[in-house]
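A protein chain is absent from this complex, but the other protein chains hold their places.
A, B, C, D and E label the chains in the order they appear, each numbered from 1.
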Amino acid sequence: MSTAEDLFHPVIELPEPVRAARYQRLVGVDDIKDRLRREAHVLANPAALAAWAAEHHQADLPALSLMADRAPLFVFAGDVGAGKTALAESFGCGLADTLNLPVYLYRLRLTARGSGLVGEMTTLIGDAFAHLLTVGRKARGRGGPSTVYILVVDEADALAQSRAAQQMHHEDRAGVDALLAGVDSLAGEQVPVLVVMCTNRERALDPAVLRRAAAIFTFRRPDDAQRRAVLTAALEKTSIDADAIGQLVELTGPSGGRPAFTYSDLTQRLVPAAILAAFPGKPLTADVLLDVAAGLTPTPEFRETA
Amino acid sequence: MSTAEDLFHPVIELPEPVRAARYQRLVGVDDIKDRLRREAHVLANPAALAAWAAEHHQADLPALSLMADRAPLFVFAGDVGAGKTALAESFGCGLADTLNLPVYLYRLRLTARGSGLVGEMTTLIGDAFAHLLTVGRKARGRGGPSTVYILVVDEADALAQSRAAQQMHHEDRAGVDALLAGVDSLAGEQVPVLVVMCTNRERALDPAVLRRAAAIFTFRRPDDAQRRAVLTAALEKTSIDADAIGQLVELTGPSGGRPAFTYSDLTQRLVPAAILAAFPGKPLTADVLLDVAAGLTPTPEFRETA
Amino acid sequence: MSTAEDLFHPVIELPEPVRAARYQRLVGVDDIKDRLRREAHVLANPAALAAWAAEHHQADLPALSLMADRAPLFVFAGDVGAGKTALAESFGCGLADTLNLPVYLYRLRLTARGSGLVGEMTTLIGDAFAHLLTVGRKARGRGGPSTVYILVVDEADALAQSRAAQQMHHEDRAGVDALLAGVDSLAGEQVPVLVVMCTNRERALDPAVLRRAAAIFTFRRPDDAQRRAVLTAALEKTSIDADAIGQLVELTGPSGGRPAFTYSDLTQRLVPAAILAAFPGKPLTADVLLDVAAGLTPTPEFRETA
Amino acid sequence: MSTAEDLFHPVIELPEPVRAARYQRLVGVDDIKDRLRREAHVLANPAALAAWAAEHHQADLPALSLMADRAPLFVFAGDVGAGKTALAESFGCGLADTLNLPVYLYRLRLTARGSGLVGEMTTLIGDAFAHLLTVGRKARGRGGPSTVYILVVDEADALAQSRAAQQMHHEDRAGVDALLAGVDSLAGEQVPVLVVMCTNRERALDPAVLRRAAAIFTFRRPDDAQRRAVLTAALEKTSIDADAIGQLVELTGPSGGRPAFTYSDLTQRLVPAAILAAFPGKPLTADVLLDVAAGLTPTPEFRETA
Amino acid sequence: MSTAEDLFHPVIELPEPVRAARYQRLVGVDDIKDRLRREAHVLANPAALAAWAAEHHQADLPALSLMADRAPLFVFAGDVGAGKTALAESFGCGLADTLNLPVYLYRLRLTARGSGLVGEMTTLIGDAFAHLLTVGRKARGRGGPSTVYILVVDEADALAQSRAAQQMHHEDRAGVDALLAGVDSLAGEQVPVLVVMCTNRERALDPAVLRRAAAIFTFRRPDDAQRRAVLTAALEKTSIDADAIGQLVELTGPSGGRPAFTYSDLTQRLVPAAILAAFPGKPLTADVLLDVAAGLTPTPEFRETA
Partner (left out) sequence: MSTAEDLFHPVIELPEPVRAARYQRLVGVDDIKDRLRREAHVLANPAALAAWAAEHHQADLPALSLMADRAPLFVFAGDVGAGKTALAESFGCGLADTLNLPVYLYRLRLTARGSGLVGEMTTLIGDAFAHLLTVGRKARGRGGPSTVYILVVDEADALAQSRAAQQMHHEDRAGVDALLAGVDSLAGEQVPVLVVMCTNRERALDPAVLRRAAAIFTFRRPDDAQRRAVLTAALEKTSIDADAIGQLVELTGPSGGRPAFTYSDLTQRLVPAAILAAFPGKPLTADVLLDVAAGLTPTPEFRETA
């Protein structure tokens, strides 16, 4: 059996300051944050649902059995740079606060797809889920779990590619199978583990995976209000005023056939490039920012070539 | 020889409460349920057909020999989420009741396609059918079998892909061959085993497989009446009335180019998401359900890219 | 050298009741049956041709040398379910009766294409033909052979695919070569062996194989008269009258873009499904048959995707 | 080093009756036969060219050095069944008579393409040419060679496929290289070996191979006169008269989009099928022949799918 | 662990005369040179940014945390011969001067993609980054680094190909993953290493790589002013005057569908060919240059075939 080091990037205990800050910076995805909080609430306190049904419906609702039938799987789909991975790796910070429990973030290594020896991918994915099942079991307790685990599978399409794709190989398929088996094993045991698969190729995911998802959330590039919020936060303590930010919001929006700037474009390209343009001799001014923004091209939209 | 654990997901004795409930929940497929019951009746009581011919036709009908010539193979084809797998894995509950016999559900692991070593797929599929042949033989008795076995091959296209497909390899072909040999071996011995292959890519199945099927059933997304039935059952004991369910039925139907909701969309997404939206502070109301339904996108239809 | 068990499905001595019955049921292929009988006659009694030439032409006809130059290879081509395999595996019953000799049916395993180790396919096909050459030599005698052998290669396209196809690999090609060498070795020794290759992809067969065939027979779906004959035989001893059969014949014919029912559709789907629809409480009536026929879709025509 | 048995089909000493008869039966390729005789004449008597130049041009013509620069390679290209292989394997009979020397026919096994182990193809082709170089050297003598060797590479496209083709692999390329090196080694040593490559895919041959050919002969299906000649010879000693043969010639010619019958169609299908249709009770008559011809479809033309 | 010799081309200490000269010759990319200088400044003196913020904004700007979140990755994209590699391998000369520090240039061997054994690519790339991380750590000091390292990945598309591409294999993907992990490891440790990826196929780079880039610079063929500058420098000390250079600038510009000359076309083809045309008997004149230029075809533009 592979060690955790082979299977996952270093495990991170949440909350953790960098990710907590990122979680706060993520604007415009409040409904997703809310839904994830509720899912975690139910997971952390399985008796709560029955109590709710008794209180509000005076009954043991049959529909509750449908909830138990679901896999703890969430798909984050959408364009590059729209915040999928950032949220997947940081929403545990919110859970930790809400639940008052430690939350551990596991990120599957892409190399868990195996080093190419046929059959290895299956083994590695199987091992990864077995690991989470083991830790999840230990975390279960009478009054609810002592810990919550989140498994993030980034760029999940590479792992769970649809059979409709032309280049399907058996080992890929076996990997999908191992993944499904892993997700099912978690569901079956009602362990406190949430699995999040991120992809910018939702259509490339195998239908058997999509069908199993409890929810599929679609992420989009930030709209005007979201860009305004991001920029306002990023430029805090500078002298850039709301008016200038308004101009930046407009300048970074969609225009002609060009898409809007992504979250990443704003935080990792625009602001740092503007700082460097000012540095070391000048302050960061609206003019510098507008000038740099005018010279940047937003990340092109991801388009399938299939 | 591989062990049963390598070849199959854990074997399940039917009836079993979760699947029995699913079987009851499956509406709109009464003709398929009926046909499967009759097939099983004949399988469980081989003398019954001759008795029927004697009674109703006063003859040993030559047509009965055609029935013995068939393979015990059924193909469940159709769109994602239309209930194929759910029925395949639960109809044994109905048989167990009707026949008053234990029914064992075997589900072929997709990894039975082999870990990629050439020739292994052939061996594993061969082993899987050999296993069923062995248990089937033991189950045969003078007055009919003591047990019935069901083998479900989910996503069978990955296993029995047509030679017309562009990416056919010899090992795949050998797997189809092993599958056909396995099906034939069961037919030849008249053992009490039914094989069900599920696929959302009927056209991708090898003609040699399709030709052998005793019946091919096509599953579709639920129509209005079926969605109504599903929702009514799922919302039992809540205060949602028929009127509200009618609105939900309309809202979840096909609209514009968008397809209708699948069975899974209704039971695994809509209702659970609505419960979570109400939980923990509010009851599940029609408004909540309609609101959640309006925000959901039905699973896209499976389309071949071939 | 591989054993016969590796190379062939279990060898069958003909005539054998099931196949003899199938041979009788095959209608509308009288010319093919006749031709095969004549070929076998000549093979079983090599002196007969010279005697015929002497009697009817008072000469040792040069044309007879052309006959000796041919390979004992027949190609059965045509649509799925048109009776190719059924005839290939049963015409030996007719020969056995005509020749008053035992006829052994060998069916090449598809796995004779090798387990994928390069070069293995060549070896296995070579072994298969060497096996038939050995038994064929033993069967030769002064007054003609003591036994006749038939080798059936079903779905031969997978074995003898054209080099014009896009996905040609060397090992495939080597397999074609081994096949040709095998056929030639049989021809050269004048052993009592007939080789039949079945395919629904005649155009996919390598030209070097097609060129060598003594005859290529094309099978089609049954026309009205053939469907009538099949149904009449299948429904013998029931009370279904000619009129009702006429209606069935019409209902199962081509209509719009839909093709006619295949032989298999009639005997393996329509009649058994109708019996089960009647069973156990009602007799098999015209209404039941017409009702079931209306609900069935004929097997789709095989279409190349090349 | 591989043995000759691995590399070649059994070596045949020419003339040999069957092939001599085939050589005689080949009509309409007199110019090719003539050219090959002249090439062999020069090969068998190297001094003859200089003598010719001295006699007819009173000079040591510079052009003779161009002849020595050529490779002893001939490409036979054209449609299936047009006699390419038949001529390649039989023209040595003509040479043997003309030169009064033994001629040995070597036919490269297609498996000389290697059993797929990378690099093996190169080795096997290298070995094959090394073998011919060795025997060729031994055959050289002062007054000309004591023996002539012919190497036939049938379906050469599989061996010498163009780099322009999409599916070129390195090992294929290495095979082409080995082939060219082999041909060059023969040319360099002036050994009495002729190489003939047959293909129905001239366009698929590597330009480096085509460029090296001393001549490329294109074969076509027989025209009216050629079909008449073939049929007249085949039907000798029967009572079929010229008039009836004329009708057959017309019936087997091109018609509508249908191509003419090939040589093989006439000699391996039409005449044998007609004999079997008459046998055993009737003589072979014009009516039988015309009837069988009407029922036959000529071999389809080979068309590249590239 | 692989040695540095396996992983990199010979390491070069900058400044070094040849590359320093090339760096000076590169005209028209002043903004890129400037940006790289600023990046290096910050890298070499991490405290400078905070000092800048304190001086110009009287604050510890939150935006500075965004800068620390970035990977030290730069993508040089654009047409063949536009100076990407030349700048990537020479800008360290500028840094060395500005920073007054030694700069070491590492160039990843393309063979670091592994010798094809599955999994090896991952290992080699991992080793390469581990090597840079090790040397980078040693170079860190209190007052800033003692050395700066530049890693150039030329033709990076071969290493970081997009998953959207049709021919994606797992080992490729694993290589991308290893690359991302390597880049992240450098960022996390704030070591003085800059990574530059050059490609003429920006669209072929994996979005996960592009998203991580701190900046993407697009290189274009030289415009009129840039060609004039290049030629003026190259022809220094000859008697070619500005007027003649003006004619050359026009002659080497885009014309009709033909693109402009690349930097390489001017410096590696035009000028050397003209010198050789003059050599040894004539001086290099405007006429010779114009004549040679008229006979040269500019390098065709790189166009994706995807």
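What we mean here is this: a residue touches a chain if its C-beta (ideal position, glycine included) is under 8 Å from a C-beta of that chain, and two chains touch if they have at least 3 such contacts.
Everything numeric in this text was worked out from a predicted model, so none of it was measured.
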| message | List the neighbours, among the chains on screen, of the chain that has been left out. | response | D, E
| field | Among D:27, D:64 or D:251, residue touching the chain not depicted | value | D:64
| field | Residue in contact with the excluded chain [from E:20, E:229, E:251 or E:278] | value | E:278
| task | Could you tell me which of E:54, E:68 or E:233 touches the chain that is not displayed? | result | E:233
| On chain D, residues whose C-beta touches the chain left out of the figure | 35, 38-39, 41-42, 48-49, 52, 56-57, 59-67, 69-70, 118-119, 122, 163-168, 170-171, 173-174, 176-178, 181, 203, 207-208, 210-211, 214-216, 306
| Mind pulling the chain E residues that touch the left-out chain? | 9, 18, 21, 80-81, 109-111, 113-117, 121, 155, 157-158, 166-167, 171-172, 200-201, 233-239, 262, 264, 267-269, 271-273, 275-280, 282-284, 297, 299-300, 302-305
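Rule of thumb we're sticking to: only the chains that are shown with their structure count from here on.
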| said: Starting from the defined contact criterion, work out which chains touch chain C and chain E both, please. | reply: none
| query | Upon optimal superposition of chain D on chain E over Cα atoms, what rotation angle is obtained, reported to the nearest 5 degrees? | reply | 120
| remark: Rounded to the nearest Å, the gap between Cα centres of chain A and chain D is 67
| query | What whole-number Å value describes the gap between the mean CA coordinates of chain B and chain D? | reply | 58
| field | Residue list for chain C, restricted to those that touch at least two other chains | value | 166-167
| remark: Among line, ring, star, complete and other, the chain touch graph is line
